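For this depiction, one protein chain was excluded, whereas all remaining protein chains were kept in their positions.
A, B and C label the chains in the order they appear, each numbered from 1.
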């Protein structure tokens, strides 16, 4: 059996790959946690404008420790900064941007993604305190909804599945999945493999995926910067 | 037959009477035209805050001729001025104030008012160009909807009627009617006469009114300042 | 990223015949006269125009109607004083009219921009304007179901714009402009002044740039009211 830990992409590499798809001038919302990392890898010469649900557009980097202004935070409640071009607005206006289709891309984390684009990322369904936040709005608002995720769970179970077993965040909403092993699109109810890391074979990747992987033309080698490994 | 023209209140007197009912601190919208006159007669010591649908709260008096700034107008497209406390906002926010019940009083003109509080004031139903403006929003938004009107039409027909024959602006919305002869409330589907000018008898007033006038306690003499006649 | 275009003509160049266009303003206040006149010069016809009114005098929307470019008006208050360009076209059966109460018009446009396909309002319940619309009862009271309103283009008038399209408005010229900016596929804003990025305080931005596609500087823009008092005619 292959040792995934030695071959899989790091979170930084997955985020880097997602960043390569963000066009110049795109309005982008990055989910709390791992997806926030995408902002670090915006290709030079391309300017993305980041939106955060709590009412800030076009914000700057995190401040130095000790320089935080706790009135200036992102949806993850981390301190951010303003920069030329920043705008503040209230929550209803913020979600008008989201729901109204004004974001070009939303990039979220996932527990499970089904081959029809269903996403489960808010509740494991196992009790505890449910907490949905803005994810259910984001998945139906942005023009393109992408997911960043490990290809499998910590226990090794597929996260890309035939049908989600966990409570859904949204129906048929995900269009692209950046995993630790591959780049997969959701097309007409199927997973379509676009890119995979060279260290894994198609068959091994299929074995780690809970629904059939289709191809549509060449599968490209997914190569990410070594220094992010 | 009585000569109404010699006894009836002037528009200024009707507006004056309406102004006496506006409490200190009330938020008030005055309809285009005749109702705008109410602002002139705000009793001393009571401060009303005026709202105009096109996005201004707490505006000042009309500017001197020649001093108009045509970016600063009211719903009647007349020039207004700002004063300490003025706020500007967009149209959706403005009608959130209206529809959301934040106005204390709206005072409108009328073609017909029915004894159940139905109001017709936007279309005579006779063709021409229909134009509704903000009246349909105002009648369902303000906590209190009052009407200023001549008691009868130019032809002498009642404007206070059993049921409106003209297209409705709103259903059961009017609570108080200031006419050129009387002050009448709408209570439980009836016209209740509160005040009338001394120069007209109850019977003559009833004859000019298209539905029964009820009383509930004393009918007070409606006395307005002579200098406004 | 710089959303600035060099000319009004370029800004409106892509608007096709048959387009639905929201035009900001309430009467003349906030009306993007220069953009409307550029649209007249451009020649697009068979337009559906959404505005609170239907023009005044012989400039702006009235001129667009006079040039027979407008198939349909969606508005709350199309009546105007003399000259009565819309009125005559309407009575001659040359232009369609959809009357929408003013607050419902503003809310339908906001809904279009906010991804809300339908909502319920007390406005117009029991009137002819509600004919044919679904009625809902909530907490014992009846409401009329209204649908969102969107457009292919919005032509709006701002006071300041920065290169990312962040906008401010002057006084009551704000009116429908910010909501229309949110509800069109392509929003084109004329601004009295284009300022450098960062010159607008982030707390004073009224329309964030995400809603704006193109900006054009039009210093000292015309006021419809002033033009009409001067008897101006366009073109």
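Throughout what follows, a residue touches a chain if its C-beta (ideal position, glycine included) is under 8 Å from a C-beta of that chain, and two chains touch if they have at least 3 such contacts.
On a predicted model such as this, the values are computed, not experimentally measured, just so you know.
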- Task: With the full complex in mind, choose from B:17, B:77 or B:99 the residue touching the hidden chain.
- Result: B:99
- Specify the residue from the set C:101, C:115 or C:208 that touches the hidden chain. C:115
- Using the definition of touch stated at the top, determine which of A:132, A:163, A:207 or A:223 touches the missing chain. A:132
- Query: Of the residues in chain A, which ones touch the absent chain?
  - Reply: 52-56, 68-73, 77, 82, 88-92, 94-95, 98-99, 118, 123, 128-137, 140-141, 167-171
- Note on the structure: Touch rule applied to chain C and the missing chain gives residues 107, 111, 114-122, 136, 138-139, 141, 143, 147, 168-171, 174, 202-204, 206
- When the complex is taken as a whole, what residues of chain B touch the one chain not shown? 24-25, 27, 47, 49, 51, 57-58, 82-89, 92-93, 95-103, 140-141
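Everything that follows uses one rule, which is that only the chains that are shown with their structure count from here on.
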- Item | Steps needed, at minimum, to go from chain A to chain B via contacts | 2
- Which interface, named by its two chains, has the most contact pairs? B-C
- Chain whose average C-alpha position is farthest from chain A's own: B
- Task: Mind checking the centre-to-centre distance between chain B and chain C? Centres are C-alpha means, answer in whole Å.
- Result: 30
- Item | Whole-Å separation of chain centres (CA-atom averages), chain A against chain C | 37
- Query: Counting only residues that touch at least 2 other chains, which ones in chain A make the list?
  - Reply: none
- Query: Where does chain C touch two or more other chains at once, residue-wise?
  - Reply: 110
